[in-house]
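One chain of protein is taken out of this complex; the other chains stay put.
Each chain carries a letter (A, B and C) given by its place in the written order, and its residues are counted from 1.
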Amino acid sequence: ENRYRIVISCPDQPGIVAAVSEFLYKQQANIMESNQYTTDPDGGSFFLRIEFECQQDGDTQQQLEHGFQQIADHFKMDWQLVRVRNLKKLALFVSKELHCLQEILWEYESGHLMADLSVIVSNHEDARELAKSYNIPFYHIPANKDIRQQAERQQLELLEQYNIDTVILARYMQILTPGFLENYKNNIINIHHSFLPAFIGAKPYERAFDRGVKLIGATSHYVTSDLDEGPIIEQDIHRVNHKDKAEDLKRVGRLVERSVLMRAIKWHIDDRVIVFGNKTIVF
Amino acid sequence: ENRYRIVISCPDQPGIVAAVSEFLYKQQANIMESNQYTTDPDGGSFFLRIEFECQQDGDTQQQLEHGFQQIADHFKMDWQLVRVRNLKKLALFVSKELHCLQEILWEYESGHLMADLSVIVSNHEDARELAKSYNIPFYHIPANKDIRQQAERQQLELLEQYNIDTVILARYMQILTPGFLENYKNNIINIHHSFLPAFIGAKPYERAFDRGVKLIGATSHYVTSDLDEGPIIEQDIHRVNHKDKAEDLKRVGRLVERSVLMRAIKWHIDDRVIVFGNKTIVF
Amino acid sequence: ENRYRIVISCPDQPGIVAAVSEFLYKQQANIMESNQYTTDPDGGSFFLRIEFECQQDGDTQQQLEHGFQQIADHFKMDWQLVRVRNLKKLALFVSKELHCLQEILWEYESGHLMADLSVIVSNHEDARELAKSYNIPFYHIPANKDIRQQAERQQLELLEQYNIDTVILARYMQILTPGFLENYKNNIINIHHSFLPAFIGAKPYERAFDRGVKLIGATSHYVTSDLDEGPIIEQDIHRVNHKDKAEDLKRVGRLVERSVLMRAIKWHIDDRVIVFGNKTIVF
Partner (left out) sequence: ENRYRIVISCPDQPGIVAAVSEFLYKQQANIMESNQYTTDPDGGSFFLRIEFECQQDGDTQQQLEHGFQQIADHFKMDWQLVRVRNLKKLALFVSKELHCLQEILWEYESGHLMADLSVIVSNHEDARELAKSYNIPFYHIPANKDIRQQAERQQLELLEQYNIDTVILARYMQILTPGFLENYKNNIINIHHSFLPAFIGAKPYERAFDRGVKLIGATSHYVTSDLDEGPIIEQDIHRVNHKDKAEDLKRVGRLVERSVLMRAIKWHIDDRVIVFGNKTIVF
């Protein structure tokens, strides 16, 4: 169909919505959903996401982009125009814990994940069979501290080969270097198995158990070079009690991880998430 | 300050956002937050809420309204332009259970409820002292099945006298007649002490206890002539267990009622709630 | 290992805990976890669940049961002694929606469901492949209003053949007759896709959408001959908003159904759920 989304960030000033919506009107677009937010009336930042239908024939997207460039330049916009039917291509990076991968595959199979699952990459063999059963290419690229550079070179080649838009770290337990990250800025989504900023780093469930918390959480965020410090997309928690051992926290936490990562991915592929400094606007 | 909100419902068609935003731009308005939603691209309904600042001198609101009328007529809009600093005038109707009233008064006193609490009306005397301690006029108007008409006449006179915009039924346990309701269409907010549509009508906590539910809820909705069937604004729940008697459900439920009603009131006075058929859009 | 559970319901009177715990002590049992609840100090009902270890050799369970009978008779107990390593045998009944089945299989495979998944029964073919991939016997028994008796006869034969303890209706959309139910009293668990008692019966998501609720829920309960009226084991909800169509409620609801049914099953197989009238005690 002819559905599009335009997502805009720029310095706030009067007239932006008017200019954008007049442009869309002249393209005979019909706006389906629009969300706008300004951080501060005085010198703040302006964010806009519009989903619209445009019934024109021919190469509409290029026309739209071309026509819009003038407005974008005028208002100094960071912007993106996306055709909804051009699904984002995702690469899933996993390690040995497969519950997040499985949730993603499941939603994908049931038709509720509007993206291409193009490739699964792992530093272990555990996910191979699962990938195969869903007919998704699987690549085993060993990775650890000592061979990080080589591994990332292979990974980047794969991502290029598959024309990947977004990398999902679905419990991929390796650190990525800044060199890798800069290729996919604001397009690498991680799930951390704690309520950030609590329990940054390794073994969060064990540390949550040791601290005696009454709720355990999970956080999905864009990856930056600061470990577990990137812009948070979504968080959620589940209640635990004194009877729960570290092993129980892990088990309960898996459910939270699955649903938090899933929501983050869906918002991302729906272009609902805009990164602003170290935070996200989620429309 | 010079902050305004415009809230619009109309049949969907292309060009609405363009027309509205161009109008605002010409008024030198700066849009702070904008939310738009369309139920269906084909022949659906269109909803828009824009919050903006307009630095003009003089009688800006009247100018804005006058200027906007032409656009409104063209698109067959239900619309409302509100100046933020003109606070809505609320009447609180209560009975013997005062926890919701108290929560409202408390938020009011702490400066987090941007409305005028103009008058408190009750069919009992219980709230008099509380009203007095907050310096809010209190009227005792006895009400029950037999004297409903007379009571409502007195109430309506009071509402007129105080120039009331919105009536909050903060656990007011009397039914209001259609004759009363039509004067404040979509401006009477009730809190029902159950997760509607479960336990419509009387004694919901007792019935929730008898049914052995594991969660109890509360629902805030606009009042219509169908008991507990009006458009839902907000709902929430709290977990209970087998140790909780009906009395405990009431106690826990009071907390849920307080926060649910409070959120509904705040969204209403922020003009974030649009009624559409028997549902609400909450921006 | 030598871990056991004893679960007791009886009329309350002084001395029950003393008698039971003295008995266990004489058997050299070590109590791991004990929960007791009395509905009412005056003439109420008494409920007790004790998990303990007993290091004796030989046929301990029979000895324990034999020894305990005298105490049980004295206090008029309904009671059950369960050896933890003797896993309950489950039959899963499904129809065309497989998300609950899939969640169960998944937890089973990851070792977090301490039960035997003995057989999967369906009135459709959809689950066959999934069952096969987990090596669980699958039986297609057509069922509808007209052939209910014949279908239930076949089902009961299967349940007997596989020595089934508990039937899980994991979105099995057929009604079971009282004749069937009486064979597995308090051992048939259903998941209903609404927050009971709201939206009893068919198409709860569509009705929730029509009502404009702000939260959707799911309820797991023991099945009785009153449709969706049996003792509730667990409920949960998820927030929705005006943008969600009926289809979205279904999608979000699937997540709630999965986790609610899963918790109910786990509590049941851990013998944590005691039915009392039309309610449950969950220890």
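The working rule: a residue touches a chain if its C-beta (ideal position, glycine included) is under 8 Å from a C-beta of that chain, and two chains touch if they have at least 3 such contacts.
Everything numeric in this text was worked out from a predicted model, so none of it was measured.
*Asks:* Among the chains included here, which ones are touched by the excluded chain in the whole complex?
*Replies:* Over the full assembly, the chain not pictured touches A, B, C.
*Asks:* One chain isn't shown here. Among A:L87, A:L130 or A:V282, which residue touches it?
*Replies:* Touches the omitted chain: A:V282.
*Asks:* Write down which of A:I232, A:L249 or A:M262 is the residue touching the left-out chain.
*Replies:* Of all options in A:I232, A:L249 or A:M262, contact with the hidden chain holds for A:I232.
*Asks:* Have a look at B:H99, B:H124, B:R148 or B:R211 and name the one touching the chain we're not showing.
*Replies:* B:H99
*Asks:* For the chain not shown, which residue from A:C10, A:I71 or A:V213 touches it across the whole complex?
*Replies:* Checking each option in A:C10, A:I71 or A:V213, the one touching the absent chain turns out to be A:V213.
*Asks:* Touching the missing chain, which residues of chain A?
*Replies:* Listed in rising order, the touching residues are 37, 195-199, 211-215, 217, 231-237, 241-243, 276, 278-282.
*Asks:* In the complete complex, the non-displayed chain touches which residues of chain C?
*Replies:* Interface with the chain not displayed, on the chain C side: 12-22, 24-25, 28-38, 41, 48, 53.
*Asks:* Touching the absent chain: which residues on chain B qualify?
*Replies:* 33, 99, 102, 106, 110, 112, 133, 243, 251, 255, 259
The rule is simple: only the chains that are shown with their structure count from here on.
*Asks:* List the interface residue numbers of chain A and of chain B, divide the shared ones by all numbers used, and answer same when the ratio is over half, different when under half.
*Replies:* same
*Asks:* For chain C, write out the residues touching at least two other chains, lowest number first.
*Replies:* In chain C, 243 touch at least two other chains.
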